[in-house]
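A single structure is presented below for examination.
All protein chains but one are shown in place.
Moving on to subunit A:
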């Protein structure tokens, strides 16, 4: 089980990193979402893995999973929605304003050569 979760975190991180390094905004946003999953799962896993023991108090039940990482990750998930929405809005605004969804600024020589070509 641990191996599965750890490898899932690793794979999502790798995928996220690769996409974050792309040149257009949309894949970068997707990459950030993937990284968000990875980070959230990682934070959640800091409470270690427990199966079938949710932190809902019941009479006679002694074993519960660690509730604190869950509370922290819960807000992190909601906040990451806000963050994604802002980033999407910014990239959208940039695209609508310049008809270009590149992540990087054009270097100066590229700008001049682009202006030079009809």
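Everything below uses one rule, namely that a residue touches a chain if its C-beta (ideal position, glycine included) is under 8 Å from a C-beta of that chain, and two chains touch if they have at least 3 such contacts; residues count from 1.
Note that contacts and distances are computed from a predicted model.
Q: Write down which listed name, "Ferredoxin", "Monovalent cation/H+ antiporter subunit A", "Nitrate ABC transporter permease" or "RNA polymerase sigma-70 factor, ECF subfamily", is the UniProt protein name of the chain that is not shown.
A: Going by UniProt, the chain not displayed is called "Monovalent cation/H+ antiporter subunit A".
Q: Taking the full complex into account, what residues of subunit A touch the chain not shown?
A: Counting only subunit A, the missing chain is touched by 1-27, 29-30, 33-34, 37-38, 40-42, 44-58, 64-68, 70-71, 73-75, 77-86, 88-93, 95-97, 101, 103-107.
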